[in-house]
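Removed from the display is one protein chain of the complex; every other protein chain stays in position.
Here is chain A:
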């Protein structure tokens, strides 16, 4: 009898302790949701959700450092907040778990080639403050197949990642074109690509940028062709939790800094000169010499200078990570060059 009563005591004690521990942790979640920026600042690092490995966008290099277009956005945000690009904790996320990671507060921001859509904006409880890459979905096939157009893919087996807009576009497009296909649906990108390379599928479909990245990572890129059809609009951009405007503002305007800097011809190489000599009013406001714009966002006025110095402007980032994959600027050129990248005024 005695030992039993003891264990009852212990169980009760443990339960009470667990409740006491869990209660404050859970209670602070909504508060954290309302003030992501304060939470990040007091934590001292930014938790950034990136791809598990997509060349050009987010991939660890041979030294284990994350590199890529999306990674530069994590670094830019860390610089805006801490003036230190290394204060980022990278969280690799799959197509399926990325939104849960953001919703639950495990990550603060999700720059992971994610398409902005209405339902993600609303029922998923997300916000897309900026579009940093205008993409579209395409198909890649082996050159040996002799296929020249996606319209010839009737009856083909197509490799696709589950839980993506890609998956839904694929069914929509084949239905609209009155063609049939067999899907092969694998969650992990590495397994999926290896299934395509092994010949389990005739075609592999994802955003054209992703196709280019995958192709460039193959031992013989020339063996694969990206078909000319682009079957969807895929505006990719970093997403944040819905309902935290201050945090969304910072993410939006950090992207705008990169775009505006390119438009004004300010790069990581000449930014110090520009701070000293540039007399254009817009440049002076961007570089924090006048206007106090950084303060309005809750960061220092020198944030834009620091960001440009650390990661470069939009064009530099693009050239460093995406041009080597054979991706053209296309719709991602500056609006002055006929593209869609356009920053609202810094004023």
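Here, contacts are C-beta pairs under 8 Å (C-beta built on N, C-alpha and C of every residue); 3 or more make two chains touch, one makes a residue touch a chain; residues count from 1.
Please note the rule applied: contacts and distances are computed from a predicted model.
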According to UniProt, what is the chain that's been left out of this complex called? Choose from "Acetolactate synthase small subunit", "NADH-quinone oxidoreductase subunit K", "Amino acid ABC transporter permease" or "RNA polymerase, sigma-24 subunit, RpoE, ECF subfamily".
"Amino acid ABC transporter permease"
Identify the residue among A:86, A:149, A:182 or A:290 that touches the chain left out of the display.
A:182
Cross-chain touch to the chain not pictured, restricted to A:136, A:163 or A:221, is A:163
Which of A:200, A:246 or A:269 sits in contact with the chain that's absent?
A:200
One chain is left out of this view; which of A:52, A:83, A:103 or A:300 touches it in the full complex?
A:103
Touching residues (missing chain, whole complex) on chain A:
8, 11-12, 15-16, 19, 23, 26, 29-30, 33, 95-96, 99-100, 103, 119-120, 122-125, 145, 153-157, 160, 162-163, 167-168, 170-172, 175, 181-188, 191-192, 194-195, 198-200, 202, 241-243
